[in-house]
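The structure appears below as structure tokens.
Apart from one protein chain that is not included, each protein chain of the complex appears where it belongs.
As written, the chains take the letters A, B and C, and residue 1 is the first residue of each chain.
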Amino acid sequence: MKKAPAFIAIIITAFLLIYAAEEFPEWADPNQPASLHVSPRYIEKTVEETAVPNMVTSVLADYRGYDTMFETSVIFTAGIVVMMLLRRPKKW
Amino acid sequence: MVREFEDVIIQTLCRFLVPFIQLYSLYVFAHGHSSPGGGFQGGCVMAAAFVLIFIAYDLNEAKRRFGEKALLIFCCLGVFIYAGTGWACLLLGSNFLDYGFLSKVLPTDPVKARYYGMAMIELGVQIAVMAVMVSIFLDLVTRGEHEEILEEKGA
Amino acid sequence: MIWQLDLILVFLAVIAAVAAITVRDLLSAVMILGAFSFFMCMIWTQMGGLDVAFTEACVGAGITTAFFIATLYNTTRRTKD
Partner (left out) sequence: MLEYLVSKYNYWMYVVIILIGFYGMMAKNNLMKKLIGMGIFQWAIIFYFMSISAKKGATLQIVSGHGAAYDVARAIDYVNPLPSVLMLTAIVVAVATTGITLSVLILIYRRYGTFEEDEIIKLMNEKGK
């Protein structure tokens, strides 16, 4: 009974997503827009500016340090929330 | 996991395996700058070592090695190391998390200071991820009732 | 990146995903989910995202499966669909 609406929603979503996928650039094209805008600066300047050869680490910890800091605090919050949900008197 | 199996093969193997897993975790953390790896991966591998202790031994042994209070302290310590590095940069006259100014206190040039600043915050991420993963696993595996289960066992 | 290898791995991942949804035992579904996440890890290795693949192998196939099994240990593994 629940399967018919699910199939209808899936067919509509599949049509929309495949229709949108026609507009994407070719897979693994070196000149796709995502590879041209911000990342060349990270790739070319990472050794010169940070002395770290692994550019994932340098972008993660230095150029986008704010992102990683609040992500660490999200993990911390998750640990505290699990503790608050489960460690409590049984009567609740 | 909560109650002990008393299986000699599993316990001996896990006791031999745990130090090597922890050493590998420290290797992953320390070489995160020049090879794949870093704080998250090292923390998850370190957490897997403690999960192995949980599976091989019982709850009592695991809590004796890594109690709940120590877990909470390590959780807070990881986030504190990360944010404290940012505040150190701020106090030295730079922007938040701009590690170049750490060269005023470290005996290096600004470029190498960024290298060591990154190592510092990866240490914070490793400690926080390890403690949080072990804490979530401990709460999930006992339904949050560590004390009741320990009393039931008479330990 | 080799597209033939990628195609084989993606097909295996699709099969694992379908099996994880349809199997009628929660413990088996969780183990197949771990296999699915490991196929994803191999796909990213051959695409060049080695850090993400490493994280996926630690987190997706290791810690998440341990969390699921810890939950099933305390609840039930039976399911109707």
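We take it that a residue touches a chain if its C-beta (ideal position, glycine included) is under 8 Å from a C-beta of that chain, and two chains touch if they have at least 3 such contacts.
Note that the coordinates shown come from a computational prediction; the quantities given were computed from them, not determined experimentally.
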item	value
Chains on display which the left-out chain touches in the complete complex	A, B, C
Chain B residues touching the omitted chain (full complex)	34-36, 40, 129, 132-133, 136, 139-140, 143
Where the missing chain touches chain A, by residue	2-3, 5-7, 9-10, 13-14, 17-18, 21-22, 24, 26-30, 32, 34-35, 38-40, 42-44, 46-47, 53-56, 59-60, 64, 67-68, 71, 74-75, 77-79, 81-82, 85-86
Contact set of chain C toward the excluded chain (per top definition)	1, 3, 6-7, 10, 13-14, 17-18, 20-21, 26, 29-30, 33, 36-37, 40, 43-44, 47-52, 55-56, 59-60, 63-64, 67-68, 70-72, 74-76, 79-81
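Everything below uses one rule, namely that only the chains that are shown with their structure count from here on.
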item	value
Rounded Å distance between chain A and chain B, as computed from the means of their C-alpha atoms	23
Whole-Å gap between the CA centroids of chain A and chain C	18
Per-residue multi-chain contacts in chain C, two or more chains	51
Residues within chain B bordering two or more other chains	36, 38, 136, 140, 143
Chain B contact footprint on chain A (complex, rising order)	48-54, 56-58, 60-62, 65-66, 68-69, 72-73, 75-76, 78-80, 82-83, 85-88, 90
Residues of chain B touching chain A in the complex	32-36, 38, 75-76, 78-79, 82-83, 86, 96-97, 99, 111-112, 114-115, 117-118, 121-122, 124-125, 128-129, 131-132, 135-136, 139-140, 143-145
Contacting residues of chain C [partner chain B, same complex]	50-51, 53-55, 58-59, 62-63, 66-67, 70-71, 73-74
